[in-house]
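Entry: subunit A
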Amino acid sequence: MLDHILSILIFFPALAGVLGFVVNKDSIRSYGVAVATIEFVLALWLWFAFDNTVSGMQFMETIALIPTFGINYIVGVDGISMFIIILAAFFTMIGIASLGDTKDIKNMIITLLFLQMTMVGVFVALDAIIFYVFWELSLVPMLYIIGAWGGPLRIYASVKFFLYTFAGSLVMLVGMLFMAYFYYQATGQWSFALLDWYRLILPETFQLWLFVAFFFGFAIKVPMFPFHTWLPYAHGQAPTIGSVILAAILLKMGTYAFIRFSLPLFPDASVYFMYPIAVLAIIMIIYTAMVAYAQKDVKQVVAYSSVSHMGVIILGTFALNVEGISGSIFLMIAHGVVSGALFLLVGVIYDRRHTKMMDQFGGLAHVMPKYATIFGIMMMASVGMPLTINFVGEFLSLLGFYQQSHILTLLAGIAIIVGAIYMLAAYKKMFFGNVTKEENKNLPDVNKRELIALVPLVIITIWLGIYPKPVLGPINTSVESVVQLMHEKSITEEAKKRIPNLLEDITITKTSMKGAH
Partner candidate 1 sequence: MFEAIAFYLFAFLTISMFYITVTTSQALYALTALAAGMIFISAFFFILGADFLGAIQIVVYSGAVMALYAFGMMFFDTTRDVKEKQGNNAIILGLGTMAALLIVAIFSAPIISDNISAFYPMTAGAGNTQEVGMVLFTKYLVPFEVAAVMLLVAMIAGIVLAGKKMDISLTLTEEDEIRAMREEQEKEVS
Partner candidate 2 sequence: MLSPVNISMESLNLITLAPMLIPVVGALLIIIMDLFKSEQDKSLYVMISLLILGIDFMALLESAGVFAKDGTVMGVFDVMMIDGLAILSQFIIVVASMLFIPLALSKSRFSEYAYAEFFALFLFMIAGFQFMVSTDNLILVFVGLETASLALYTLIAMHNRDKSFEAAVKYFTMGALAAGFYSFGAMVFYALTGSVEINQIASVLSDNNYADIGFVLVGVVFMLASFGFKLSMVPFHTWTPDVYEGSSSALAGYMSIVPKIAAFVVAMRLFEFLIHSGVVWLEVVLYALVVITMTMANIWALVQQDVKRMLAYSSISHAGFVMAAILIGTTQANSALFFYWILFSVTNLGSFSMLWISRQKKLPSGQQSDHSFDKFSGLAKTSPLAASIMALFMLSLAGLPPFALFWGKMYMISAAVTGGYTVLALIMALNSAIAGYYYLKLIVYMFMKDPIIVHNADISAVNATNAIKTIVGVAVIGTIFAFLTVNSLLEFVTSFVYNSGY
Partner candidate 3 sequence: MEIGLNHYLVLSTILFAIGLVGVMRRKNLLMLFFATEILLNSVNISFAAISHYYGDLTGQMFAFFVIAIAASEVAVGLGLLVVWHKRHNSIDLDKMSTMRG
């Protein structure tokens, strides 16, 4: 069974989704929770069976699909992708568990299960086309979730979300086809297998163009400034569960893809574009933080904060060293947990008051102390308080990028200031002061169902903040191999210099460090 665990992880939810049509409407929630829990347990089993010392792909499966054109169903998992898969399973589980009274709940749960298939698929795919298939397919359930259960502007928001990402990924598809063509020219065989592509060393000019092509697809997904404007709409209109999954998992596809595709395939281009992208990332960080500060809708604050944090992830990714990339991957997970939790929290208050406008609240800490506490913890995590999950990622990302540029890191570091500004301001508006609105006086505090979803997140937030090693270890192992690959593949002087050679390092500092472990 372990040989096929990845396929099972991908297709089990989809199959369950199909069967879900048969399940009675009243028990569909239990069904959904059961399926998602099984999936989560399977994901945990994957972690359990995962060999931390191996840097390459594990549990690989290969099934010939279109061998004539080099497209095969290849899946595998390494430290970079594994935790995001677990996170996806986890969020689907608590997402379904926390679903309240939703109309058409059956459709919602089935959609979520399909969405889960695509999410897992994206992160395990090792064939560019298979990756693309899941990547695009993930748009559909999300489109439906936003469009069918969203707010008043839901149609605009969902269509915008779909088309924007769709347009970007089509450019990426052209890039992929180009890449396959280069592979064909070099070897005489078509292949879309990522591991084959890794072996290909491209001339710098090609790298630049292909990098740009891939960049469009990924950057829109992330979303990077100035391609981010779909996100506030999507979040603003999506139902809670949609925002949670979107923020926690779907956005990570973009950053994950940068690490999976852009960096190892185009190391020289990555170095070449490092500064422009870093500048974009910094604009993302500061600018969106400012925009977040200006928001009146608490969900929009969280939405923009997502963009801001994604900026840090991008920055860490383009640090092009182990520290930065590990940090950015960790931050992906961290941001998933934290922003997911924040969206859940916003959903809690939205369920009660049917508004997300901050001026409608105030003094909630008096009436909903538990809620305020959990929100506070998550806010502090989002702000990057040490010993919370976010800090580890942020610290490592910034630390990593500091090796590349001092001044840019200094600018990016402003994140910790502006992040605190909008978050604290929002928290103050919502929770502090006196209860002024009559409707708020008798709001019930978080109930059990909501706690089931929130408490695990709080625990993860703090646990991984204090002891990130179980996650950081496998990530580190895999990232080291990626960085080494990049170093070896790079052809320009600049790139050789920028991307550390880990094999060399071992003699100097590694041994002493390893000894201390």
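The set was built so that all candidates are chains of the complex that A comes from, given by their letters.
By our rule, contacts are C-beta pairs under 8 Å (C-beta built on N, C-alpha and C of every residue); 3 or more make two chains touch, one makes a residue touch a chain; residues count from 1.
Note that the structure is predicted; figures quoted are calculated from it, not measured.
This complex places one of the candidates 1, 2 or 3 in contact with subunit A: number 2. Residues of subunit A that touch candidate 2 in their complex: 64-69, 107, 129, 132-133, 136-137, 139-140, 143-144, 147-148, 154-155, 158-159, 162-163, 166-167, 170-171, 173-174, 177-178, 180-181, 184.
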